[in-house]
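Left out: one protein chain. Kept in place: all the others.
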Amino acid sequence: MSPRLWPLAATLSIFLIAYAVCVWQFPNMWSTRVLGNFLTDNAFLGIVAVGMTFVILSGGIDLSVGSVIAFTGVLLAILITRYNVHPLIAFTLALALAAAFGALMGAMIHYMNVPSFIVTLAGMFLARGAASVLTRDSIPINHEFYSTVTSLSYRLPGGGRLSVIGLIMVAVFVVGTILAHRTRFGSYVFALGGNATSANLLGVPAARTTILIYALSSFLAGLSGIVFSLYTSAGYPLAAVGVELDTIAAVVIGGTLLSGGSGFIIGTFVGVMIQGLIQTYIVFDGTLSSWWTKIVIGGLLFVFIVLQRLLVYASKRRWRKTPAIQIGNMPEVA
Amino acid sequence: MQEQIMPTASPVLTADSITKSFLTTRVLDRVGLTLMPGEVHALLGENGAGKSTLIKILTGAYTHDSGTIRIDGVDVTPRDTAHAQELGIGTVYQEVNLLPNLTVAENLFIGRQPTRFGLVDRRRMERDARRILEPYGLEKLDVSADLGSYSVAVQQIVAIARAVDLSGKVLILDEPTASLDAREVDVLFTVVRRLRAKGLAIVFITHFMDQVFALADRVTVLRNGKLVGSKPIGDLTRMELVTMMLGHALEHESAMRIVKDRPRGERLATFQGYGLAGKIAPFDLNVHSGEVVGVAGLLGSGRTEMARLLFGIDSPDSGSATVDGRSVHLRQARDAIALGFGFCPEDRKTDGILGDLTVRENIMLALQARRGWAKPLSFKEQADLADKFVKALDIRTASVEQPIKLLSGGNQQKVILARWLATEPRFLILDEPTRGIDVGAHAEIIRMINRLCDEGLSLFVISSELEEIVAYSSRVLVLRDRQVVRELTQEDVSTASIMKAIAAEPGEVAA
Partner (left out) sequence: MKWIKPQYIAFLIVLLLNFALFRGFFTISIQDGRLFGSLIDVFNRGAPVAILAVGMTAVIATKGVDLSVGAVMAVAGAVAASLIQSGQPLGIVILAALGIGLLCGLWNGFLVAVLDLQPIIATLILMVAGRGIAQLMTEGRIVTFNDPGLIYIGSGALLTIPMPVVIAGVLMVVATLIMRRTALGLFIESIGVNRSASTYAGLRSKTLLIGVYAFCGLCASIAGLIAAADIRGADANNAGLWLELDAILAVVIGGTSLLGGRFSIPLSVLGALIIQGMNTGILLSGFPSEFNLIVKAFVVIVILMVQSPIVGNILTFMRPTPAPTAVPAPGEKTS
C-alpha cells in the first residue's frame, strides 16, 4: 500500500472499529435511520469541509468559513422574508457573493504574499460583522419552498430517511473528489501544496489556482450556509461559531496533511462521519456530555498530526532503501 | 561508446559576450558559450565563478545586461522558465525540482495533461508517460506511483525525461550527480550518452573531476565572472584543468609563504578516526595552539562537512575527540563553543548573520550566549565591544546600530569574525572566509588570520584560494571525494603540491 494511503486507512479503521463498538453497545445504532440522520445532521459540516480540504491541500487555511455560513444564512433570511425574493434567486445571489468574497481573499493571499491565516482571519471578522450588522436576532424563514424541500426525502428500507440536504452533501463530495483527483485544477492544488517553488517552475498558474481555491472554499461555505438555513429554517448571525475548527479537524482526521500536498476528499468524508459518530454516541449514551466531543477530537487531532509527522519522516528515509532502477534492460548506445 | 556524432553541424546555441551586473558588482563579464548538437559540454568553475548566473540567464530567471544569445542562429532572450522551454532549453537541478507528492505521470504532464470531457484522461496520460520513459530504461516504472517513492536517481531521470520531452534542443544538468551513489551515476551517464547520440546539446555542471573526464566532450571554465577558456577534453590533462579552475600557472610560484617557521605550540585538540558516513570519511587531525591548518579541495570534496563535524553541528558516527587531553563529545554547537571553539560558516546569509539585528547585537551574540541570558552585558559594554571590533577589523558601517543586512558582504564577514573574537576563542574554524569579498577586505582578513595565529589562536581555514592557503597555513589538508587524501607540511606547502594532490587520479597516491 502506498504510504499516502496510510492515514486514510487509519481513519477508516478508526471509524469502522468505533462504529462496531457503538453498535455492540447500542444495537439501535445499526439502522438506516441513524445512518440517514448522520448524513442530514452533518451535511453543512461535510460541504464546507470539502472546500477546506482543497485549501489545506494547497498548503493554506481558511478561518472564514464559519462566518460565511452565518452571513449566508442571515442574507437568505432577509432576502426571503423582508424582500420576498424567491429562495432559488436568493441562493444564487448568496453563492455568487460568497465566491467573490473568497476570490478576493485568494487574490490578497497571492498578490500580497501574506499568510492565509491572517487574511482569512480578516475575512472571518468581516463576514461575521456584516452578518451582525444586517440583524442581531435570529430571523425565522417561513417559505413554502423551504417546507417543501425539507419534507422531501427518500425513504430507505428500515425507516431511515435520505434528506435533500444529505444528498446535496453526498453530491458535493462526489464532485469534489472528481475535481481534486481527476482535473488539471486538482493537480495544481496538490502541486502548490507540495512545493510552491517547484510548482511555479513546472508552469502551474499559481495566481489563478490560489484565487480559485479560496473562491471554491467560500462558495462551498455559502452552499453550506444554504443547507444550514434549510436545516434550521432560520438565519442567525452567531450561527456556526467555531465551525472552522470542526472543519479543519475533520480534514486532518480524514488524513489530509496539514502542511499540504497530500490527502483525499473521501478521507474528509470519513473525518466528518467520525465527528458525527462521537456526537451520536453521546446522544445514545445519555450520561456523557457534549464536551467529550471536543476532547476526543483534540486527541484524534494530536494522534493524526504526530502520525503525519512520522510519515513524512519515514517517506524521506524510505527512498534511500528502495532499490534503484534496474539498468539491465537499458541498451547501451552503440 | 566513444563513437558520437561529430559536431560538424552549426551550433545549437551561441551565447556571446554575456555581461551581467548586480548593483555595482559585475558577476559576468563578456562570457561566451557555444553548444554543438550531440556534445556534452562541461561548465566548470568554483563558487562565485558565474556558472549559475550564466545558467539562470539561459533559462530566463535573469536577463543579461548585454551580449547575445542565439538558438539555431536566431537572436533570443528567454523571459522565464516556460519561455526557455519553448525555445528548447530544458534544465534539471540537483535538488530535483519536481513534486514528490504527485505521481510520476503527473510530474511529466502537469499543466498539459490529456483531457477527455474536461477530466484528466489518466489512462492516456500514463500510457504516454510510459512511452516517454521507455528510452530511459524506465519502462517498468509504475508511473501511477508517487514520484517521492522512488530514489533520487529515478527522480533525476524523470526530470531529464520531462525536460527533453518539453524542450528537446539543449539540456542543462546542474550538478545532477551530487546526491547519487556510484551505481546511480553510471545509470545517469548512460542516459546522458544516449541523449548525446540523439543530437542533444547537454550542458553538464559538476564538481567531480573524474566525471568531467568520463563524460564531457568539451570543457568551458569560468573564474570570477570571466571566461578562462573553452577546450576539447582531449586537449586537457587533469593538471591543466585544475589550473584553469583555480587560476594558477604552475610555472611561477607566486604566493609568499608568510609563515615558514612558526613554533608549534601545545597540542589543543585531537580527532581520531573522526567521520560521518556519507559526509566525510574518517580522518585524523591534531590541532596545536598557534597554528593554521589550511584545508584545500574542490567544492563538494567534503570541506564544509568536516568543519560542521568539528564544530558539533553534525555528530560523528565514528572516532573520538580529545581537547586539552580530556575526551569530549561534540553533540551540538554549544558543546564546541564551551571548549573555546568558534565557526564562521560558508553560507553567511542562512547560518551567519541575523539580518534584522544591529551590528552591535550581531557582534555580542555569541559572547552573550555563552554568558547566559541572566548575565547581560550592559549597553555600554556592548557598545564598547562593538566599537572595538569595528575599529580593529575596520568594519565599514554608518554606525554599530545599523542592521547588519545593510552592510556589504565583506563587512558582514568581519562582523561574524568579530562575534567569535569577542568570545576570546582558542580554536576558530573559518569556512571560505574570503568568498565574495573585495580585494581590500580580502587582504585584511588574511593579515588578521596571521595576527590571530601569532597571538596563540589555532585556526582551521577552508578556502578555494590556494595562494591564500599557502600564504598562511602551517599545514594543509587536501580533500578529494569526501576524504582527506594528503597532508602537506611546512616546506611541502605550495600551490603546485596542493594542485597535484587535488588532480591526482583516484586511487593514485598523490606524491
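Just so it is clear, A and B label the chains in written order, and each chain counts residues from 1 on its own.
As a working rule, a residue touches a chain if its C-beta (ideal position, glycine included) is under 8 Å from a C-beta of that chain, and two chains touch if they have at least 3 such contacts.
A quick note: this is a predicted structure, and the numbers were derived from the prediction, not measured.
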Touch criterion as defined above, residue of B:Ala61, B:Leu365 or B:Ala496 at the omitted chain: B:Leu365
Residue among A:Leu35, A:Leu76, A:Ala199 or A:Ile248 that touches the chain left out of view: A:Ile248
Among A:Leu57, A:Ala77 or A:Met108, residue touching the chain not depicted: A:Met108
Touching residues (missing chain, whole complex) on chain A: 61, 108, 111-115, 117-119, 121-126, 128-133, 136, 237, 241, 245, 248-249, 258-259, 289-299, 301-302, 305-306, 309
Absent-chain interface as seen on chain B, which is shown: 22-25, 27, 48, 313, 332-334, 337, 343, 345, 349-357, 361, 365-366, 368-377, 396-398, 402, 406-410, 419, 436-441
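The definition used in the following text is that only the chains that are shown with their structure count from here on.
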Separation of chain A from chain B, taking each centre as the mean of its C-alpha atoms, in whole Å: 45
Touching residues (chain side chain A, partner chain B) in the complex: 2-4, 178, 182-184, 186-188, 190-191, 193-195, 197-199, 201-204, 261-262, 315, 318-320, 322, 324-327, 329-334
Interfacial residue positions of chain B with respect to chain A in the complex: 1, 3, 81-82, 85, 97-102, 106-107, 110-111, 113, 115, 118-120, 122, 136-141, 145-146, 148-154, 157, 183-184, 186-187, 190, 193-194, 197
